[in-house]
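Every protein chain except one is present and positioned as in the full complex.
Labels run A and B following the written order; every chain starts at residue 1.
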Amino acid sequence: MKNKYFITDFVKFSKQLKTADVDAIQTELKEEYKALAVQYPKFHKMDLLSKLGFIATELLQKKVNFPSDTALIFQNNASSLVTDIQHQKSIQEKDAYFPSPSIFVYTLPNIVMGEIAIRHQLQSENTFFISENFQADLIKNYTQSLLDTKKASASISGWIDLNTEGYNVFLAFISEKGTLPFTTENLQHKFTA
Amino acid sequence: MSDLREELKYKIIEQLNLEDISVDEIENNDELFGDEIGLDSIDALELIVLLEKDYGIKLSDPKKGKEVFYSVETLATFIENNR
Partner (left out) sequence: MDEVFITDDQIISPLGFSSEENVKNLRNEVSGIQEISDPDLAPFSFFGAKINRENVAEEFNAIGPLSKYTYLEQLMILAIDKLLKKNTETDFSNTLLVVSTTKGNIDLLKSLGDFPEKRVKLYELARAIQHFFQFKNEPLVVSNACVSGALAVGVAKKMLQQKKYKNAIVVAGDLLSEFVLSGFNSFQALDDKICKPYSKNRNGINLGEAAAAVLIKKQSTKKNAIKILGEASVNDANHISGPSRTGEGLVKSVEKALLEAKISSEKIDFISAHGTATLFNDEMEAIAFHRLGLSRKPLHSLKAYYGHTLGASALLETIITKHSLTQNELYKSLGFSENGVSKALNIIENPKKQDLQIALKTASGFGGCNYAIIFEKKSV
């Protein structure tokens, strides 16, 4: 069967700090947000993983339009660990037990997909996978399956990982438009390059 | 007495990450969950935590939140009457 899907476009950015510094990441993402020049006060309420997803999809949307059935197929290594640690700190000491609902709600990796869905009004398929490293074959096959069965007409698929020492984001827009064929090799190549 | 109101405005902005709003922009009687400030259900839950953590007041009936959190004024009055 002829492959009729393409990696229409993608965004990719990463940061690796020398030591754990969540505050530095926080400050930096705030700058990135300002640079986008969009008004979205909810951004400031998001956890870091959601902020990364927000920024990535804002950048991606400058290049492509997302149909409302654009699937979100994400994967990462650390799940929501940075926020998990924050929540754990709020309950670790018995005499300072003040869990925060606005932190707890972000202790799931798929919340970033929810934030993106709200921002771009995507009533669509969502799946969040966890693995040590980016599994291009899984992301390719799973996305392809959704497109082939018409459960989505396009997909934002890729890797969005955050730990206390940095982050790595690679989100590709897959659709019937483009020139770079949507294959495992091309996806892996764009991720690594 | 008005100090508490100023303090609450500061804390609300800080705790609820309302980056785009400053203390002077919140009037004592502004509707917190209306269009001006635009808080949502998670913010309401966060305010329950704030009450307990900073003022030692446990909102025993969360359904009361709607009246208590109506504005900075109602919140301040509630704190004054309960601490």
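Everything below uses one rule, namely that a contact is a pair of C-beta atoms (placed from the backbone, for glycine too) under 8 Å apart; a residue touches a chain by one contact, two chains touch by 3 or more.
All figures in this text were calculated on a predicted structure; none of them were measured in a lab.
From the set A:124, A:155 or A:175, the residue in touch with the chain omitted from the display is A:124, counting the whole complex. Only one of the listed residues, A:26, A:65 or A:145, touches the absent chain: A:145. Note that of A:100, A:155 or A:175, the residue touching the chain absent from this view is A:100. Where chain B meets the chain that is not shown, the touching residues are 40-42, 45, 48-49, 62. Where chain A meets the chain that is not shown, the touching residues are 72, 77-79, 81, 84-85, 87-88, 90-92, 94, 97, 99-101, 104-105, 107-111, 113-115, 117-118, 120-132, 135, 138, 141-142, 144-146, 149, 151.
Quick note on the criterion: only the chains that are shown with their structure count from here on.
We define each chain's centre as the mean of its Cα atoms; on that basis chain A and chain B are separated by 32 Å.
Residue ranges of chain A in contact with chain B, taken from their complex: 39, 41, 44-45, 98-102, 105.
Residues of chain B that touch chain A in their complex: 16-20, 38, 42-43, 45-46, 49, 52-53.
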